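Every protein chain of the complex appears in place save one, which is left out.
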Amino acid sequence: MAKAENELTWKDLEIGCIVTEPGSARSYSTGTWRSQRPTYDFSRCIKCGLCALYCPEGCIGPNKEGHFEANMYYCKGCGICARECWPRVITMVEEEEK
Amino acid sequence: MEKLSLYVPKLVQKFEKFAPGHRACIGCGEALAVRMAFKAIGRNVIVANATGCMEIVASQLPNITWEVPWIHTLFENTSAVASGVEAAYKVMRRKGLGELPEGTKIVAIGGDGGTSDIGIQSLSGAMERGHDFTYICFDNEGYMNTGTQRSSATPFGARTTTSPPGKKSIGQFSWKKDMPAIAAAHNIPYVATATPSYPFDMMEKVAKAVATPGPAYVHVLSVCPNGWGTANAMTVRMGRLAVECGMFPLYEIENGTYKMSLDLPKLRPVTDYLKPQVRFRHLSDDNVKKIQARVELEYQKLLEKAENGSKKSKGNRKTDTAKKSER
Partner (left out) sequence: MTTRVGVEVSIAVADAVKLCNADVVAAYPITPQTHIVEHLAELVANGELEAEYIPVESEHSAMSACLGSSATGARTFTATSSQGLALMNEVLFIASGMLPIVMAVANRALSSPLSIWGDHSDVMSVRDTGWVQIFVENGQQAIDNTICAFKIGEDKRVLLPVMVHLDGFNLTHVIEPIIFPEESEVAKFLPPNKYPLPLNPNKPVAMGDFAPPFIFTEAKWAQEFNIEKSKAVVLEVWDQFAKAFGRRYQPVEKYKTEGAKTLILTMGSFSETASVAIDEMRADGNEVGQVRLRLWRPFPFEELRQAVQNVDNLIILDRAVSVGGPVGPVASEVKSALYGLAKRPKVVSFVGGLGGRDITVNSFKDIIKKGIDIARTGSKTEFEVYGVRE
């Protein structure tokens, strides 16, 4: 959706306000919500993937080395991954003002 | 190391049908549950969604979080809409219309309010008529999307905005409605309880439910950090505590036969589960004792049903009575 919200006209709407682009909400950056972010000590990571399974956003995936890392575009900083990671790879730190 | 790499990456679908970018609260247990449930279901699925948290966070015009066909209409009619989709699917395949793929699953999802309160009629009707669909209730124990009001799934004593504790009230005055039992009373082939804190158990149950011909019902405990007053990071742990203290037992009912999913030799005291939640902080010791007694009683009844079930399935072997102590 290239147009900004308040630029959409009634003609931009599909019949019945049906949305025809599945997953279009992926464009919304929920990462702007966070007040803390995950940091990693990958030397401990055993690549079990449990953090990816437990993430409510579904934004954790394997990086080039196969270690699981959160996508900062979406990460809301809930800390579930840090809590559930049993080798203790992940530590939550306060998000800094940029 | 190789053995461990068989875990999540290989066992779980990668594709996110409930994509990131949704507007659920930080640490939302229900979003986790929905995401997980749909990893146990194939790509050919049509979802009917009741009004509620998951519907609102996923569907603000002009976008949508879902990667599969999805329909939301009203609050109480999800099962009826799913019945219509199922009937249309059947007849269109028969008549050769619409090019719908074979083996498309129809899944109806709703919250506890939309299932056990306002939606119970349409659910009951759809189950009685035997439509081939799966109903997944995402139970966060209250009307959370509107700001934490009580529902019939809110546990005894809980603080909600419409059951606040005060001089004349202890909080929620009634016990949690047993929806799985109500579903089972409709004689449907498969009923299960699950929670995302036990992910593989949950995904197996959802896969079983979806594969079962006819109606299937899965009741999923979804931790709500906002509504329950728990820390965001504790979502998965709270679900585990709920199961371990017996407040949310995990079991299946296959064709009327009860089967426990977990062997818990001893239940944790309920205070372990109640203490970390703000909604239970006001409870008097007496009421906590009441809850403990009731949880133990209900759990015992459940074990007996499961035992009867296993006796039935093992046939006439009388040696089972000797094995009772093993349970």
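As written, the chain order gives the labels A and B, with residue 1 at the start of each chain.
Definition applied: a contact is a pair of C-beta atoms (placed from the backbone, for glycine too) under 8 Å apart; a residue touches a chain by one contact, two chains touch by 3 or more.
Everything numeric here is computed off the predicted structure, so don't read it as measured data.
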The chain left out of view makes contact with A, B
For the full complex, which residue in B:Pro101, B:Gly147 or B:Pro164 touches the chain that was left out? B:Pro101
Which residue, B:Cys25, B:Ala48 or B:Ile109, contacts the hidden chain when the whole complex is considered? B:Ala48
Mind pulling the chain A residues that touch the left-out chain? 5-6, 8-20, 22
Which residues does chain B use to touch the chain missing from this display? 43-46, 48-49, 55-56, 59-64, 66-74, 76-77, 79-92, 94-95, 97-101, 104, 121-122, 124-125, 128-129
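By our rule, only the chains that are shown with their structure count from here on.
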Between chain A and chain B, tell me the centre distance in angstrom, where each centre is the average of that chain's C-alpha atoms. 24
Chain A-facing residues of chain B, complex: 1, 4-5, 7-9, 12, 16, 18-24, 26-29, 31-32, 35-36, 58-68, 196, 199, 231-237
Going by the contact rule set out above, which residues of chain A touch chain B in the complex? 1, 8, 12-13, 17, 19, 21-30, 33-34, 46-50, 52-59, 62, 71, 74, 76-80, 82-84, 92
